[in-house]
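A single protein chain has been removed from this complex, and every other one stays in its place.
This part shows chain A:
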Amino acid sequence: MTALGHVPGPVGAAPPAPEASRRGLSGYLLMLPGTLWLAFFFIVPTVTLVASSLYDPSGTFAEGYQMTWHWQNYTDAWSEYASTFLRSFLYAGATTVACVLLGFPLAYAIAFKAGRWRSLMLVAVIAPFFTSFLVRTLSWKLLLSDNGFIVGLAQALPFVGEDFRLLATPAAVITGLTYNFLPFMVLPLYASLEKVDPRLIEAAGDLYASPFTALRKVTIPLAMPGLVAGTLLTFIPAAGDFINAELLGNPRTRMIGNDINDLFKSSVIPTAAALSVTLMAAIIVMVLFYVRKAGTEELV
């Protein structure tokens, strides 16, 4: 068990927690430019979005919109797009689960089993980022297409019919989403697992815990901050994504991002804004649920 290839330094050797020592104006001055930028281009736009969702829907892009506190925009949008919202969260949930199932073993392998190959494997995890998101998603379109080799391989299996196809199915959309957001699961999981002292896992074994019990009672609880962060970092972008649904799916796999984008592009601003606010609100509720578990400082 000592061949874990990872000998941690003595516990408690980390530098003392940096104290926010310097007082006075300079702290505020350093924060000012960035804060202003975020205020003008994150907070103000968010407020504007909420306001736009309450505009009179009869306005147009060219003539402008009237603020009439038109709450009906929301009920209209919800009743028309409820199933799309449901589908988006379903796909995002499936993506998150798939990312955990693929990402945890990978992060575990990098943290405990990779030895001297660790840095190289970490580079491999982020390597997909090096080419364009859209170009990569297009190559999935090719890989999953009807005359691609994955479908050919699957059709050769005894229990798969001739009419088996992948492209333009929910499975293709979820495959693409999983592929695109997997690094966001692996990296925080690795960051947490790397801090786990392998001697703790050994100790569990010495105390007659089976490898599975050790995983469940020691490793996973210690990796919890990474798991929570990874879950958020995959679920949130997946829920709002429309690239995979558009390139790999069909009209019945549309996600809420498709509709928000199309409505904004065709200048149906109030409905689009109402959908956008709803998506954000739903996600904030979920984030708050998690933040109570982990706290923002640990998350970021």
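Points worth noting:
Here, a contact is a pair of C-beta atoms (placed from the backbone, for glycine too) under 8 Å apart; a residue touches a chain by one contact, two chains touch by 3 or more; residues count from 1.
We adopt the following convention: contacts and distances are computed from a predicted model.
Entry comment: the absent subunit's protein name, as recorded by UniProt, is "Putrescine transport system permease protein PotI", drawn from "Amino acid/amide ABC transporter ATP-binding protein 1, HAAT family", "Nitrogenase iron-molybdenum cofactor biosynthesis protein NifE", "ABC transmembrane type-1 domain-containing protein" or "Putrescine transport system permease protein PotI". In the complete complex, the hidden chain is touched by one of A:66, A:131, A:213 or A:266, namely A:131. Contact with the chain that does not appear here is found for just one residue of A:177, A:228 or A:260, A:260. Contact between chain A and the unshown chain involves residues 15-16, 18-23, 26-28, 30-31, 33-35, 37-39, 41-46, 48-49, 51-52, 61, 102-103, 105-106, 108-110, 112-114, 119-121, 123-143, 145, 147, 179, 182-183, 232, 236-237, 239-243, 247, 256-257, 260-261, 264-265, 269, 272-273, 276, 279-280, 283, 287, 296-297, 299-300.
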